[in-house]
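Only one protein chain is missing; all other protein chains are in place.
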Amino acid sequence: MKIKKILIANRGEIAIRIMRTCREMGICSVAVFSEADRTAMHVRYAEEAYYIGKSPSSESYLNGDKIIEVALRCGADAIHPGYGFLSENASFAKKCTDSGIIFIGPSPEVIIRMGDKIEARKTMIAAGVPVVPGTTEHIKSEKEAIEVIRSIGLPVMVKAAAGGGGKGMRLVHREEDIIPSVRAARSEALASFGDDAVYIEKYITSPHHIEFQILGDQHGNTVHLFERECSVQRRHQKMIEETPSPLMTPELRATMGKYAVEAAKAVAYSGAGTIEFLVDDNHNFYFLEMNTRLQVEHPITERVTGIDLVKQQIKIAEGEKLPFKQEDLKQSGHAIECRVYAEDPDNNFMPNPGKIFNITQPLGLGVRTDGYVYEGYEIPIYYDSMIAKLIVWAENRDEAIARMRRALYEYKITGVKTSIKFLEKIMETEDFKTGIYDTNFIEKNKDFLTEKSLCDGECLDMVMIAAYVEYLDQLNRAQTSKQLYPAQNRWKKYTYQKNFERL
Amino acid sequence: MKIKKILIANRGEIAIRIMRTCREMGICSVAVFSEADRTAMHVRYAEEAYYIGKSPSSESYLNGDKIIEVALRCGADAIHPGYGFLSENASFAKKCTDSGIIFIGPSPEVIIRMGDKIEARKTMIAAGVPVVPGTTEHIKSEKEAIEVIRSIGLPVMVKAAAGGGGKGMRLVHREEDIIPSVRAARSEALASFGDDAVYIEKYITSPHHIEFQILGDQHGNTVHLFERECSVQRRHQKMIEETPSPLMTPELRATMGKYAVEAAKAVAYSGAGTIEFLVDDNHNFYFLEMNTRLQVEHPITERVTGIDLVKQQIKIAEGEKLPFKQEDLKQSGHAIECRVYAEDPDNNFMPNPGKIFNITQPLGLGVRTDGYVYEGYEIPIYYDSMIAKLIVWAENRDEAIARMRRALYEYKITGVKTSIKFLEKIMETEDFKTGIYDTNFIEKNKDFLTEKSLCDGECLDMVMIAAYVEYLDQLNRAQTSKQLYPAQNRWKKYTYQKNFERL
Amino acid sequence: MSIEIKIGDRIANIEIIRQFENLLEIKVDEKVYQVDLMHNDEGIFSILENGRSYNIELVPKDKPKNYTAYTFYNTYDVEIIDAEARYKRNRGGGNLHTAENTISSPMPGKVVKIPVNEGDIVAKGDTLITISAMKMESEYKSPKDGIISKILVSEGETIDTNQLLIEIE
Partner (left out) sequence: MSIEIKIGDRIANIEIIRQFENLLEIKVDEKVYQVDLMHNDEGIFSILENGRSYNIELVPKDKPKNYTAYTFYNTYDVEIIDAEARYKRNRGGGNLHTAENTISSPMPGKVVKIPVNEGDIVAKGDTLITISAMKMESEYKSPKDGIISKILVSEGETIDTNQLLIEIE
C-alpha cells in the first residue's frame, strides 16, 4: 500500500529529518505539538500541524490515544514515531494497527520481546548470538544471586528486567555488596517499573559500545548496514559516533554483522533496527540489546552507505522488498557525528535551556547538519537537551576529524551554553585522534577536555574593546529613538562620539 | 614545499570555500577586501584580512600588484586566485612566481597558450583532440572569410581570438551577412581587446555543454574526474550543472575523458583545470576551450568522487604527486548544483542587489550549500550576482531531483529577489526530469518556467491576514517604547488589542 | 472597522472579529477564518488554519504600508490601503501620473551614461540613462515624448533603489 500522509509523533530534529524524506517522496507530513512547541520548527515545516496537549511529554508526545485520534481525524495512513517517546511502546504500536494506521516500525510482538531484557537475552542465546555471561531467568532468591555471581565472577551488574535509563541497575565489585545491591536494584525497579524482576550480567570493564544497523522487510529479507562506534559517552549518553569503528577489522565486521542479521531474523524483524554490542579490547563481543527504532546516530550510516534510512523504513512499511542485498552494500569513506547539546560542559553537563540569539551553521564540503533550533527560538525545559547533530564525511578518518574540527569551529550558537567547544576538544584529544578509546574515554581524558584554551592576551583585549563599544552603543541607544526595523540597518558605523564625554 | 599561509585573491563563496579547506589542512588563510567588502563573510572567516582598494574590481580584486604587496607583507607562501578576477591572468601568475610566491594554478605559459583561442585550437589539433571545424589561423581578408565559410558551411561563428564574455562574436546564418559580420566582429574585438584578430568556427545548433574536470601534478601525472553537464544556461551563464550527464554513455565518457587528459598533457598542465566540449545529439564532440582554474561547479565533482579539489590544488602546488591513478577514480551516485543568483527571473534575470533579511538554509541528508551572504548583509552592486550554490547528492538522478526540489523548497532568502523559485520550476520541467535537454533548454521551456504557480485562494487569504496583523503591530510599535534587544523577545503574543478601534 | 489589502489584482477587505491571545477570528471579504497566528518582530508568521501550517514572511518595502510577502511557494507584493491611503488615492489618483513623468531606479547600481541633457527634446523609447549593477548594464527609456526638465544624478554616481533619476515634462 502506497503511503500518502504520515503523522510524525515526535518533535525536534528527528521530526524535521523525517519530514524532509516525506517531502522528497511526495508524502504529506503532519506535525503534532505540545503547548511549549507552538513555534517549534517541526510545526512550521510540516504541511499540517495539530495541538495535542500540555508541555510535559506525558500530556502530549506520550499521549498515544490523542495522537491516534489526530491521525484518524486528518486521514494519515501511517505514524512515524521517530526515536524516544512512543517509538518502543508496543501498546501504542498495537493501537495504531488496530485503528487501521500503519505503525512505521516492527510489530508490537517484536517490540515487547526485545523490550524485556531477559526475554531478549533468551532469544539471542537461542539464535546463537553471544550474550554477556549471566542469568537467563530473573533471580528468585538472594541465595541464588550469590551462587550465580560466584560462578560468573565479579564484577557483575544487577539489572532490572524491565529496565532502562540506568534505573534499577547496580554494579557489584565486592562479594559483601551482593545482597545490598540486589535489594537496592529490586526496590528501585519496583518503584520505577512496577516490576522487581532482576537478572545478573558479567560487568565488562571499559568496553567498546558498537552497534550494527539492520534493515528487514516483510518478506524475510534482512541486511546489516555495518557498524557504528558509539563509545564516546557522558552520563551513559552518546556524544560522538563514527563509522567505520577504529577497532574494527574486516573479519570482525563480517562476524558481528552475520550475528546482527541472525539476531534480527530470530524475531522476523521488519523495519530499521539496531543491534547493540559490547566489545572488549580482545575483540570479544556480546549482544547488549536491540533498539527497535531509528537511532539518533543513523546519519553516519546514511553517509557511508548512501542509503536514506527513513525512506527505507517507509518503503518497508508499505510492504516493499528491500532494493538491495547484503553484497550490494559497502561502506565508503569515514563519517563522524557530534551531538550538540544545550548544556554546560564546565558544570557537569547541566542542561541549559534558553533563548537562542544567533546561529551560524557550518556548511560546505562534506558537512551535514540536522537540527531544529533557529534564531530567536526558546528551547523548552521539558524535552531532551540535544539541539543538533553535526555529521561530517571524508575519504578517511584523519580527514574526517580535520573536517569535523573545521565544522565545529564554524558552528556558532549563542544565547545558550552548548557542548560545541567540548566536542572540539574531543577532536583534539590524542586518544580520539589515534582511535584508541573505549567507553571510559571522557572520564580518562577529563582534565584535558575541561582545560580552558584561553585565547592569547591580544584576543582578550579585543573582547574588552568590543564590550566597551557595545556598552557605549547601548548608552546611545537608550537615549535616541530606536529604529523600527533593525534588520534594515544592522551593520553601521558609529554615531556615539557624543557618548565619550559622558563616561 | 609545505604551504603554511595562503592569500585568497578573491571574495564571495569561493573565497570561503578555499578557506575551509585551508583550515582543514592547518593552513593560515589571508583575506583581501575592497571598500564594499569590509563586512563580507570572507573577511570575517579568514585569520587575517587586508584592505586592498576601492569597491570597483579594477581598483581592488583586479589590482594584482597591490595583492602581491599584501602577500609579501603578511608572509603568505602562496596565492589562490579562485575563479574570475585574476585567476586566468598570466602576467599576475608570473608576477607571483617572480616575487617568490606560489601561484596556485598552472604556469603563466599555459595560461597564455590556453587564453589565446586560436593558439588553444592549434594545440588541441596537434594533440589529436577534435575541435569545432573552422580556421586555425586568424582570417587575413574578407575574401578568405567567404572561402572558409563556404567550405565549412553555414551557420558559422566569427570569433575574436582574444575574446571572452560574448564580445567580438557574431553568428552568421546567411551568406550575405558574412562580410558585415566579420567587420562588426573585428571592430568590436579591437575596441574590447585592442586586437582585431578573428577566426571562424562552425556553429553547432543547440549543443550540449559538457566539460571534463582534470587534475595534473608537476610530475606528469594527469587524470580526469569525469564530466559535468552544464547545458542549463541563461544569458550564456550556467544555472544548473549535474554529473553524470544524462547524455553520457560509458563509451563516450571513456573517449572524451581520454581526449581531456591528452589535451591537458599536451600543455603539461599542472593543477586543476577543465576541458569544455560542445556535444551534439549524435554524440559528436568538439573541444571548445580550457579553463585553467577551479570552476564554480566543481562541488558536484567533489561529491561523486569524494575528492576535495582545492586540497588537491594545494598539494599539487606544493609539488606532491597525485595520490590516485585514473583507475582508482569512480563516480558514485548523482550530484546536481543549482546556482542561486540575486536576480529577478520575472524581469529578464535583472540583477537585484540589496539587503538580506532572513535566510533559512536547506539542511539534512545529501545537501551542501556554499554561500557567503548572511542575515543583515547588503549585497554590493559591484560584483557577480551569484550568492550561493546548492549542491545535492543522491543514489540516482530521480532521487537527486526530488532532493533538490526539497532543498529549494526549504531555502528561503528574503529581502532580495533570487532565482530560487525559478530553479524549482526547472526541477519540475519535463525535459529536465527526463534528462533530454541541451543549451536551448531555458528558451524552449520559457513559458512553463515563468508561469506563476499561485497558491490557492486560502493561502492568499493567509498572506492577507499576516499583512493585516503586521500592519496593526507596526501601528502599535510606533506608539510604544521599543525593546532594546528584539532578539530577547522575538516570538510573542499580541498586545495590540487597543489598535483595533483606531483603524 | 476593516482595512483593504491589495495583492496583485485582488483587493480584499479584512476585518478582525474576535481575538484571544494568538487565536483570531478574522474575516477576509465574506469568508471567516479561525486562525492560530504567531509572529515575531522580524515579520515571520506561523499560521495554523484548519490544521494547515502556513509560513509567511513580510519584508517592508521602501514605500510605507507596502510589503513583499514570502510563502514557501511564492512571493507577493502586498499593499495596505488604510484610511490615509484611501484618501490619497481618491484625491490624486495615486502615483500613476507622477511615475509617467520620471525615471526611477528599480535597483541599486551605478550610473554609467546619461546621453541626454536638461532641456533636450526626447521621444518615447529614447534611452535616457544606463545603469550598471553586478556586471550587467541596463538602459532606461523615456516613458513618453517630452522635454528633459531635470537630471538629478550624474555619470559615475552610485544610486539606491527607487531613487529619482530624471524628470520629463
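Should a chain be cited, it is by its letter among A, B and C, assigned in written order, with residues numbered from 1 in that chain.
FYI, a residue touches a chain if its C-beta (ideal position, glycine included) is under 8 Å from a C-beta of that chain, and two chains touch if they have at least 3 such contacts.
Keep in mind the model is a prediction, meaning the values are calculated, not measured.
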{"item": "Touch partners, limited to displayed chains, of the chain removed from view", "value": "A, B"}
{"item": "Sole contact to the chain not displayed, among A:168, A:244, A:257 or A:415", "value": "A:415"}
{"item": "Selected residue (touches chain absent from view) among B:38, B:173, B:235 or B:321", "value": "B:38"}
{"item": "Hidden partner interface residues of chain A, rising order", "value": "342-343, 347, 350-354, 357-358, 381-385, 409, 412, 414-415, 417, 421, 452-455, 458-471, 473, 486, 489-494, 497, 500, 503"}
{"item": "Footprint left on chain B by the chain that the document does not show", "value": "30-31, 38-39, 43-51, 74, 376, 485, 487-488"}
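What we mean here is this: only the chains that are shown with their structure count from here on.
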{"item": "Pair sharing more residue contacts (C-beta pairs) when B-C is set against A-C", "value": "B-C"}
{"item": "Most central chain, Cα average position", "value": "B"}
{"item": "Of all other chains, the one whose Cα centre sits farthest from chain B", "value": "A"}
{"item": "Averaged-CA centre spacing for the pair chain B and chain A, given as whole angstrom", "value": "38"}
{"item": "Intercentroid distance (Cα basis), chain C paired with chain B, Å", "value": "32"}
{"item": "Approximate Å spacing (C-alpha centroids) for the pair chain A, chain C", "value": "48"}
{"item": "Overlap residues in chain A, where contacts from two or more other chains coincide", "value": "39, 376, 487-488"}
{"item": "Multi-chain contact sites of chain C, meaning residues that touch two or more partners", "value": "22, 38, 40, 42, 52"}
